[in-house]
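I have placed the structure first, in the form of structure tokens, so that the comments after it can refer back to it.
One protein chain is absent from this view; the other protein chains keep their places.
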Amino acid sequence: MDLKGLYREIVNEHNLRPVHKGEMENPDLVLRGVNPSCGDDITLQLKVVDGVIDDAMFSGSGCAISQASVDMMADQIIGRSKEDAIKLAGTFMGMIKGEIKEEEQLEELDEAAALQDISHMPARVKCAVLGWKTMQEMLEHPEKAGSVSTEGE
Amino acid sequence: MDLKGLYREIVNEHNLRPVHKGEMENPDLVLRGVNPSCGDDITLQLKVVDGVIDDAMFSGSGCAISQASVDMMADQIIGRSKEDAIKLAGTFMGMIKGEIKEEEQLEELDEAAALQDISHMPARVKCAVLGWKTMQEMLEHPEKAGSVSTEGE
Amino acid sequence: MSKERKKAGKSDYMTPEDFRKDFPILGKGDYIYFDNAATSQRPTAVVDAIKDFYENSNANPLRGLYDWSVDATERYEHARQVVADFIGAASAEEIIFTRNTTESMNLVAYSYGLSNVNEGDEVVITVMEHHSNILPWQMVCREKKAKLIYLEPDEEGVITEAEYKSKITDKAKIVSIGHVSNVFGITNPVKEIAAYAHEKGATVVMDGAQAAPHIPVNVQELDADFYALSGHKLMAPMGIGVLYGKKAILENMKPFLTGGEMIEYVTREDATYAELPHKFEAGTVNAAGAVGLEAAIKYLQKVGFDFISKQEEKLTVRMMEGMKKLSYIKIYGSSDPKKHSGIVTFTMDGVHPHDISSVLNDDHVCVRAGHHCAQPLMQFIGAGSTARASVYFYNTEEEVDRFLEHLSKVRAVMGYED
Partner (left out) sequence: MSKERKKAGKSDYMTPEDFRKDFPILGKGDYIYFDNAATSQRPTAVVDAIKDFYENSNANPLRGLYDWSVDATERYEHARQVVADFIGAASAEEIIFTRNTTESMNLVAYSYGLSNVNEGDEVVITVMEHHSNILPWQMVCREKKAKLIYLEPDEEGVITEAEYKSKITDKAKIVSIGHVSNVFGITNPVKEIAAYAHEKGATVVMDGAQAAPHIPVNVQELDADFYALSGHKLMAPMGIGVLYGKKAILENMKPFLTGGEMIEYVTREDATYAELPHKFEAGTVNAAGAVGLEAAIKYLQKVGFDFISKQEEKLTVRMMEGMKKLSYIKIYGSSDPKKHSGIVTFTMDGVHPHDISSVLNDDHVCVRAGHHCAQPLMQFIGAGSTARASVYFYNTEEEVDRFLEHLSKVRAVMGYED
């Protein structure tokens, strides 16, 4: 796989100029996600209004793939219902694991589908899915998602 | 090496019809010698008069090589001074380790020199030297050599 | 393929000769290798797998982000999956690579035993166990002031229902049983014992060192909480073994060895541990060994347990029949050769087992003599030491005949006139 192409075409833009990076004021849900082996360490913040994700932001640091992936994810989930977002996370992780390959399903992911090639790079899979796993976790187990000040330590 | 020849020519005679096997009355020195890995287990008994080995006997059980070797040893040490017997043990062990090969030195061992070929059978070395080691130990450390009733357990 | 042939099953038409060519050592000289219970021989496929690993994907697995390391990781984890499937584990996470059965048992004893056995509790094993399944429990019982209980077999080598039901009580915390005995060759009723032990609330450990090479194992059907085996006894390289553990149990255990590869975070004061199975695999793993184990399992599956047991049975029947003709020989364990897993342990009147082995070696016959790392069993059967001939599927009837021929002459060599 031409990893360099992937960086140039997709990853760098989101890594160097992320749209959703920063601290959100009064988020409804906050959860930290970490990949111990890489040192990827993000804190995802969501605002949820009437079951719909109104805004998503992240802070923290990590490799370009983890950072870009979470930024792209934010693009995709804002405006979706919680259920929809969880479903989308399933599609993304299925794609990365190489289990979901149909164009039609992948279209749902829009730009995030560009990370499909990561499925051939097992060592980077964790980086690509960190944001999505964290999002899924916080929506399915909102009890784990406290406020920034306590969880962000 | 033709082990079978060794058994036929030397070992069997001493193993099946040992001259010095049995219990000695009132021995001066008694020591148990054991090879845990083979199960060879002998108790050597010596009578020492004026620093000279007056009689030697052994009891216990073990493989043919260990039994024959200790019987041959008894033949050789009876009538020798303690110092001489210890020296002879050194010669025997040197021979078995393959370190002593000179005819002249080996002649000292008389019939026991027949076990020289054991030096090519590392797995049986322990069997061949058990009696000699026990004898050496009890002469060098008479404090370890108690009476049959306590050591023979 | 004719109808009969199909019906008869493939293994009826296979012969050891189909496989012996895969074992270079068996073609060298006229040695008869009958010490398979100690360690098996390795087919070319296993050595080739090791070579291939080193020549094509050698790198330190699990951490590297570059191709070779990713490759090494995949091959290592693939081997883990093959092992999981081989013994019917629910998932590969339940498979921990160790050096051998002995290390597997020690891992359970140190990490599970010391944390779960308390004063007054009981640990139940049998008197037939290999030292590897005795000493670690002696350690646990000593440290924890618990009691070590021994189940005893009847004259046919069987642990009866009455025996285990009378000795496994509510006090039992751990019941650890050999699946197949390395002295009698008998297959213990581990499934039944496990069911009963579980009723009593005990955790069940099975020593599969002698079982895995000979009979199909399914840890879920046996309901083993832990199951240990050694690669070298089933044609894999030395230095690789397996511990299976139920996920729920492994997850709650403390790590045993600590160091690289088994952590998440380490600070100066403390550490958190990696997920299963890595939590239990400290330091650089033996990936080449695991890859060799995979090749061995695949080879074994190609041979098939069907053929393995048929051939072992055929050889054991022949061997025991031949030995029965020698009145001065005593065979231990079951009188039924089919219950021996290819293992025949015996003594010869007036001849020490070590002499039997040495004399046979003069004729290039390899059998073991000694306590077979089962001293309590030797004490139980009243033999300080025994001789043991153990066959595997690559041994032949002709070898058995030659062995019997040589065996029948041992007493004469030792000076007896029968």
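Chains: A, B and C, in written order; residue numbering restarts at 1 for each.
Note that in this section a residue touches a chain if its C-beta (ideal position, glycine included) is under 8 Å from a C-beta of that chain, and two chains touch if they have at least 3 such contacts.
Everything numeric in this text was worked out from a predicted model, so none of it was measured.
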Item to check | Displayed chains contacting the withheld chain | outcome: A, B, C
Item to check | Selected from C:18, C:67, C:156 or C:336 as touching the chain missing from the view | outcome: C:67
Item to check | Contacting the left-out chain in the complete assembly, out of C:14, C:92 or C:139 | outcome: C:139
Next on the checklist: Among C:234, C:287 or C:413, which one touches the chain that has been omitted from the display?
Outcome noted: C:287
Checklist entry - Since one chain has been left out of the picture, which residues of chain C touch it in the full complex? => result 24-25, 28, 31, 33, 35, 38-39, 41-42, 46-47, 50-51, 54-56, 58-60, 63-69, 99-103, 105-106, 127, 130-136, 138-139, 148, 150, 230, 232, 237-241, 257-261, 263, 265-271, 282-289, 354, 357-358, 360-361, 364-370, 373, 375-376, 379
Item to check | Chain not shown, touching residues in chain A | outcome: 2-4, 7-8, 12-13, 15-16, 37-39, 41, 61-65, 121, 123-124, 127
Checklist outcome for this item: Note that chain B touches the absent chain at residues 36-37, 121-124
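Definition applied: only the chains that are shown with their structure count from here on.
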Item to check | Whole-Å gap between the CA centroids of chain A and chain B | outcome: 80
Checklist outcome for this item: Cα centre of chain A to Cα centre of chain C, whole Å, reads 47
Checklist outcome for this item: Residue ranges of chain A touching at least 2 other chains are none
Next on the checklist: Two-or-more-chain contact residues of chain C, please, as numbers and ranges.
Outcome noted: none
